[in-house]
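Mind having a look at this structure? Questions to follow.
Rather than the whole complex, this shows some of its chains in their spots.
The letters A, B, C and D name the chains in turn, as written, and every chain counts its residues from 1.
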Amino acid sequence: MHIAKAFLSVLKRDVTVAFRHRNEIFNPLLFFSLVTLLFPLGIGPSPKLLQTIAPGILWVAALLAALLAADNLFRSDYEDGTLEQLVLSPQPLSLMVTAKVLAHWLVSAVPLLLLTPLLAVSFGLDAPTIGVALLTLLLGTPVLSFVGAIGVALTVSLKRSGMLLALLVLPLYVPVLIFGSNAIDTAASGLPVNGQLYLLAAMLVLAVTLAPLAIAAALKMSVSQ
Amino acid sequence: MRLDVVGLHCTRGYRSLFSELAFTLEAGQLLLVEGHNGSGKTTLLKTLAGLREPDAGQVLWEQQQPIVWLGHSNGIKDDLTALENLQMMQVMAGADSLLRRDAKSCISTLERMGLAGNGHRFPRHFSAGMKRRLALCRLLLSSACLWILDEPQAALDKAGIQLFEALLAEHLAQGGSAIMTSHHHVGLQGSHIQRLLLAA
Amino acid sequence: MKNPGFFTRWFHRMASPVWFYQISGKLLPWLWVLFAVLLVTGLYGGLVTAPADYQQGDSFRIIYVHVPAAWMSMFVYMVMAVSGAIALIWRMKLAEMVMVSCAPIGAGFTFIALVTGSLWGKPMWGAWWVWDARLTAELILLFLYLGVIGLYSAIEDKRMASRAVAILALVGIVNIPIIHYSVEWWNTLHQGATVTKFDKPSIHIDMLIPLLLMAGAFKVFFAISLLLRTRNELLERELPRQWVKQLVEEKDG
Amino acid sequence: MAEFFHMGGYALYVWTSFGIAAVVLLLNIVLPLQQHREVLRRAADFHELEGRTKQ
């Protein structure tokens, strides 16, 4: 039970820190809405067109928000030396890391889920489609967080890593993007989307079980420089 | 509880910093690593702590046995209050400490380190020396036998250095052991102090 | 300079926190009265006496909150930017506080304009939201306000934070003309200038007067809210000072 | 009177508009007042503490 306690402490610590800087919760939210806003501005206001591309836009925005939010998942820990302490701690690293990623997801993705219906309405999607959009995001964003964390763990020791991170991680995000936006698209034309949802769920299971090991290994590597 | 180092060899880039390094550290002993700037002290300490892998040789230390590590950076979070930082240190120190984890012991630790009244402040508002004092609190919060400290006295004022030396002496007296580097004069004396001069 | 001119003296007194705190305290009740009068007459005129629009029916009555709020959203931004300039150039602390206090109020007005606009849009255009230039520009104004609020709360040293915010507010001023002229630059759904064409406002006088009254009420409201917030900001910053101590003691004793 | 509240069929839109506007404006008064009390309380705390440490 000590391990569970340590897990919860880490989770609580990270959520506390995030709530203390309230912008850590509001900012991904604002970024998400700003990016969705950019498209109508860039593409033009035709409602028909916007409705067609809405699933794509929502998912691309979610993906970019996840990417940007991921960047400070381990960075401050690396810089202030707490990452060294984490790696050297007798607590199991992959578990501690899972707690950190979970906290990160709670703080950066959940608010985004709450905002999605509003944005979807502004693009003229109907209620059942919005439900599917939410479901795909609910299944997909944790995958983004875990996969993103691997990238961050690999690059955290580099000074200017924002872009490199994007390069490492975006290709891995693509399957999530494709199934996610495709599900919404399909739902919008009134067809069933079980297939896509199962696939997303499978990805989630895979990410939750395997990613922590990769993250832990990457962090050990990053710290040893 | 002893640390054995055999045939240790470390390189940085293509440069070999030291090789065939061997020593033994017993309970109650202190190893002072000395050497000029860039001689490889930090590299050695990181290797001993397990943060780096040696190019050859071995560091033999009982598996799973926790250590206390303090590097050039403090390992404290600017966004948690001093007290919350101490609580995290306890969690990280391992299972034992979770049992006797309580706010009171944290407060008395802060007092001992000369940070009384700063428990609810954030370390980002601390001066350089106050941050180092907070980092040194982990010496008091962990029950680990082995301390590995890289210039622990950096940024400390005279009272702070005395405080640290008292802690160290106490730890050694209780059978703990420690490895440290320092450009400061270290006030401790006795046969339990070994010196290791790195001269690249 | 033996005899500082009236303006200089006024400027220095304005900059004195105690004086501002006292005078604003005296001013507030009067503003409340003025606000009540304008609001009641404006609402009565707008909701009761003004005739229904021949095209839009009674839905046009939303104009009495929408347009004043939309105007205020821009006006407050201007006030914020101007006080930001004063704060930057003359290092006047009071201007800093006024600037910072403007942001949440302006965000409020902008929010009202957006919500009432989209409530008006549903019956008129058949959609809650269209990605039209003016609507989008107004949304961006909201984000600018949020940015100001976010930046101010993110920087801890409040003097530094106000300098940062002043810079941001000045840079963001480019958005104001965009909002205003958006209806001319792009062909949009949104109403063009109807009221602000002063030579010949294309709106019935019975509809116009309540609108102007409501606009006045909103302005006075802004003044009230601004004073309240500025006073708080002032207390917050001068917390350790003697005059705050006296104030607290008077309140307690 | 009922007709007045009916707003020619646009009641929902008109009254929600006015309602939301009223709520936001009200918040703009209530929050500063609340904050005012909060600041005064903190000032009191501060000066009390200050007074104590000086003695």
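Brief remarks on what is shown
Just so it is clear, contacts are C-beta pairs under 8 Å (C-beta built on N, C-alpha and C of every residue); 3 or more make two chains touch, one makes a residue touch a chain.
Just so we're clear, the structure is a prediction, and the values are computed from it rather than from any experiment.
Only one copy of each distinct protein chain is drawn here, although the full complex in this structure file has the stoichiometry A x2, B x2, C x1, D x1.
Convention: only the chains that are shown with their structure count from here on.
As a whole-number value, the distance joining the C-alpha centres of chain B and chain D reads 53 Å. If you average the Cα atoms of chain A and of chain B, the two centres end up 36 Å apart. Shown for chain C are the residues in touch with two or more other chains, of which there are none. Against chain A, in their complex, chain B makes its touches with residues 46, 49-53, 64, 66-67, 69, 71, 73-80, 84, 87-89, 91-95, 98-99. Those residues of chain A lying in contact with chain B across their complex are 2-3, 5-6, 9-10, 13, 16-17, 20-21, 76-77, 79-82, 84-91, 223-224. Taken together, the chain A residues at the contact with chain C in this complex read 21-23, 26-27, 30, 34, 37, 40-41, 44-45, 47, 50, 121-122, 124.
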